[in-house]
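One protein chain is absent from this view; the other protein chains keep their places.
And now, chain A:
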Amino acid sequence: ATPHSPARVPLRAMSASVDVALDAPARALIAHPCALDADARSRFVAVTNALTRANVVVAIDYIPDTKRARAHTLFTLPDAAAAFDIDGIDDGHGDALFAIAYEDVGCETTRRRGCGVARVASEEASGTGTFDVLRVRDDNHGASGADDDDAKAFETVKCARFHASRGTLMTVDEFKARAWTRTETGYRATTSMVTRRDSSRSMTIGGMNTIQDGVASGSWDPNDSEVFACGIDADVAVFDVRSGDRAQTIVKAHAPQTRDVKYNPNVAHEIMTCGDDGLVKIWDTRAHAQAMKIIPGHDHWIWRCAYNPVYDALFLTASSDGGVRLWSDDTKSSHQRDRSSASRSAVRLVTKRSNERSISAHSCAWSAVDPWTYASINASGVVSICDVPREEKYRILL
């Protein structure tokens, strides 16, 4: 237990997790966005981050009845693209679209990043699909110096997120946050917003193009199709695509780096952030001078957090202390009313899971099919799929 963990309750016996090793370093994991055939399996999609061999988008199918998981390659990325972020939506025609942010490791001297959209048929045909690399430069407008700079700026891209319903893609690089809309010829940047007001970052700073600093991950507001929130340095920036500007800033949400921002799918204006201080904070975006809740979640950086899509009282955190933790916000579950003892610590640690060598967990995701199943991925490429403990499930359901 963390020394100041709000949960002093004895942890329940772990339901065994199902582990699948991808045999390559990996950083990103999502739930498969497409509706699958009716065998109630959960499918997660991970993408590998190997520097010296080809990287793949892997689907991991989990069948809860047999507690077995199977991985198979959906798509192979182009050479020298080491993916570090992935997001996906269903394109409406049975295909899945994956926005993949990758490091270009082909160059000997410079570090470059890029972002592409992979279209993958949801059928089992492995290795098929197309991969369109997003380009800022629009051929129709001809080349210009400004475009060159813009393209260079885009090489620092850190984060790519689809809007789940509108299909708009948001990419955030060190200089611009860009909204992309899909055209017949591919994705086109329609709006670009300045990431930092002071433009303090220059292209020459070496650290600019690493994942650990600067722009972090973010998410669209599910209740507002034009609002995107993202961690930038220690702050949280909320971009409004309509005005094309930053709408809000939560200053110093997490020092020294905010890692992830998630909107609550069920409660408007509520966001969850996590970062290098090992804390999870829950904010009301309307009154963000102070966090509503501060949860001392982990002993090291927290890379990702995720609300359960159905029961938003549950959420996950994945941290580089090697742990993936499941939390329950008791103030949200209706069951809380008759449990006065838990009122002290509103957010309770349900389970914590850590591999023996504390290899950093970099991402976590809830299943799109089953709200009681989640998966996490660690730096060495092991995907662990778990179920919410039965007690917790009953606590919420009954």
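Here, a contact is a pair of C-beta atoms (placed from the backbone, for glycine too) under 8 Å apart; a residue touches a chain by one contact, two chains touch by 3 or more; residues count from 1.
Methods note: contacts and distances are computed from a predicted model.
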One chain isn't displayed here; going by UniProt, is it "Exosome complex component RRP40", "5-demethoxyubiquinone hydroxylase, mitochondrial", "C2H2-type domain-containing protein" or "Vacuolar protein sorting-associated protein 51 homolog"? "Vacuolar protein sorting-associated protein 51 homolog"
Sole touch to the unshown chain from A:A21, A:A35, A:L51 or A:L397: residue A:L51
Looking at A:D260, A:D277 or A:D330, which makes contact with the chain not pictured? A:D277
Which residue among A:R182, A:K252, A:H269 or A:K393 touches the omitted chain? A:K252
Which candidate, A:V133, A:V194, A:M292 or A:A379, sits in contact with the chain we can't see? A:A379
Considering the whole complex, which of A:H288, A:R304, A:K332 or A:R395 touches the chain not shown? A:H288
Name every residue on chain A in touch with the hidden partner chain. 1-6, 8, 10-11, 14, 25, 50-52, 103, 105, 107-111, 205-207, 210-213, 250-253, 255-256, 276-279, 288-290, 294, 296, 298-301, 320-323, 344-345, 352-360, 379-380
